[in-house]
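I have placed the structure first, in the form of structure tokens, so that the comments after it can refer back to it.
Shown here: the complex without one of its protein chains, the others still in place.
Chains: A and B, in written order; residue numbering restarts at 1 for each.
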Amino acid sequence: MKAAPYLLCLPALVLFAGVVIVPLAMTVLLSFHDWGQYKGIEPVFILKNWQEVLGDSYFHEMFARTFRIAFFVTLLAAVFGAPEAYILNRMRSPWRGIFLLMILGPLLISVVARTLGWALLFGGNSGLVNKALMGMGLIAAPLPFMFTETGIVVALAHVLMPYMVLAVWASLQRLDPQIENAAVALGAGPFTVLRRIVLPQVMPGILSGAVIVFALAASAFATPAIIGGRRLKVASTLAYDEFLNTLNWPLGAAVAVLLLLALIGIVWGANRLVERRYAQVFA
Amino acid sequence: MSRNGPLALAYHTLFVAFMLAPILVVCFVAFTPEGYLSFPTDRWSLRWFYAIAQYPEFISAFWRSLWLGAISSAIAVGISVPAALAIARYRFPGREAVTALFMSPLMIPHLVLGIAFLRFFTQIGLGGTFTGLVLSHIVVVIPFALRLTLASAVGLDRSIEHAAVSLGATESVVLRRITLPLVLPGLVSGWALAFINSFDEVTMTVFIAAPGTETLPVRMFLYIQDNIDPLVTSVSACVIAITVVALVLLDRAFGLERMLVGRNANHGR
Partner (left out) sequence: MAFLELEKLTKSFGTHNAVDGLTLSVEKGEFVALLGPSGCGKTTTLQMIAGFVEPTSGAIRLAGKDLLAIKPAKRGLGIVFQSYALFPHMTVAENVGFGLEMQGVAAAERTTRVGETLELVGLGAFTTRFPRQLSGGQQQRVALARALVIRPQILLLDEPLSNLDAKLREGMQIELRQIQRTVGTTTILVTHDQAEAMALSDRIVVMNQGKAEQIGPPHEAYERPATPFVANFLGKTNLVNGVTVRPERISFAASGLAGTVRTRIFQGNHWLYQVDTASGLVTVIRQNTGEAMPVEGDAVQLAWEGRA
């Protein structure tokens, strides 16, 4: 009887041990191997790749860019996604369901197709975004979006927005609507209700959404590769180059492992912060 | 509950436009009659949809993606069901750790998984094979399969099974006649969500697919890297159309919200 749950988990455990843990361990190991143009990968234990990744200013710049993009994507998602989740939550059916489908649905549509859409909007012969912005009188001359960080940020914010809406939406579902009415009955205006009553309660949702969006933005691949082009590298596209073009796998592995470690650290720290801050209120 | 004001509705309109714009643009451009990227203005054409037929690598990649999604999702569900039952029913040492492990592919960047699989499969001789693709896709879709099967296993009233036992049903009869039929909706929706995620996966697959085992998103990505032309918009439009149809069907059958949020958040209002 005691063994039953382990037996039931056995197939999954075997799969994860064999196809997740071993490969990940091999990748960490790979980052310590040597590599040469002609000798290929040498299974030795050296720190060369790590010294290069941690010491070279090219990698500093690239990681700074990666996290800068992730930060702005997260900011955009939080600033625009949270109010939308709130508005959605106040809608009546069937509109609520329809718009929720429209906003969450893109999550399941191919990232490549969505990024292609942004490439079409940004550049090519149409350049719709610039036309629209100039038409509204917001800018005088076309802004460069293609092959820029701005372009990557906008496209990634779109790709990852549903996660933020979803997280805030989930926390709004836990909200007792009567609490808002109680605040109104006590004389609070709509903005006071938002700021003093709703926002503090959905803050954990926004923060958990932010953690997800940040982690996915920092490790996103297809969008920065298509919008950023071949020169504007982020950690994931650089690792891709090392693996499939330069063939310096150990260096690519070091970049990927460093990205993973940095993300684990950031996500763990953020979760700790959220828990410590909100555990008392939302036990 | 008060209604949204005009300001909120204006904001909402802009937001929805932002979310849909890139998707609609792709679909529009796909209908261009011209040989270059442009919006169809005075007339529409299906020429770029017909053109897909001239590119067998897109067609074969499409079928490969379909099979890959179907097979890996089915295996993922098959592995998830016993694990979900164990997690839902037993309090055993390591239960939290096992759950976290099975959900971990959601947390590990797909880039890292792709690199790890590339290294691993190359070492064991599965590099660039369909088997390798299936194994890797099982791993990345298991969290989706597990989440929904777990939800239905947790929601199962144990006294229903006790009732069957008290009426004389043996263990296998209970499993076949009671437990499985009751968790079936969870399995089907878990499979469907896993399938969609497998069908769209590109970041990890781009590392492990070789020429000849490329999936549709990988083929599209590699094509876009070289040049963006109306052909890839028509392929994308097809992918979007398939996903939208699947989405609407799934939403009708199970409720998208419940699948994505992981519980039925819609009641009680």
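FYI, a residue touches a chain if its C-beta (ideal position, glycine included) is under 8 Å from a C-beta of that chain, and two chains touch if they have at least 3 such contacts.
Just so you know, these numbers come straight off a predicted model, no measurement behind them.
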item: Omitted chain - touching chains that are shown; value: B
item: Option touching the unshown chain, where B:5, B:94, B:181 or B:212 are the choices; value: B:181
item: Hidden partner chain, touching residue among B:160, B:210 or B:241; value: B:160
item: Residue among B:51, B:106, B:134 or B:169 touching the omitted chain; value: B:169
item: Touching residues (missing chain, whole complex) on chain B; value: 157, 159-160, 162-170, 173, 177-178, 181-182
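One rule holds for everything that comes next: only the chains that are shown with their structure count from here on.
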item: CA centroid of chain A to CA centroid of chain B, Å; value: 18
item: Interface residues, chain B side, partner chain A - complex; value: 1-4, 8-9, 11-12, 15-16, 18-26, 29, 36-39, 78-80, 82-83, 85-87, 89-90, 92, 95, 98, 101-102, 104-105, 107-113, 115-120, 123, 135-136, 138-139, 142, 146, 196-197, 199-200, 202-203, 206-207, 217, 220-221, 224-225, 228, 232-233, 236, 239-240, 243-244, 246-248, 251, 256-257, 260-261, 265-266, 269
item: Chain A residues within the chain B interface of the complex; value: 2, 4-13, 15-16, 19-20, 22-24, 26-27, 30, 80, 83-84, 87-88, 90-91, 97, 99-121, 124-126, 128, 155, 158, 161-162, 166, 169-170, 173, 177, 180, 190, 215-216, 218-222, 225-226, 235-236, 239-240, 243-244, 249, 252-253, 256-257, 259-260, 263, 267
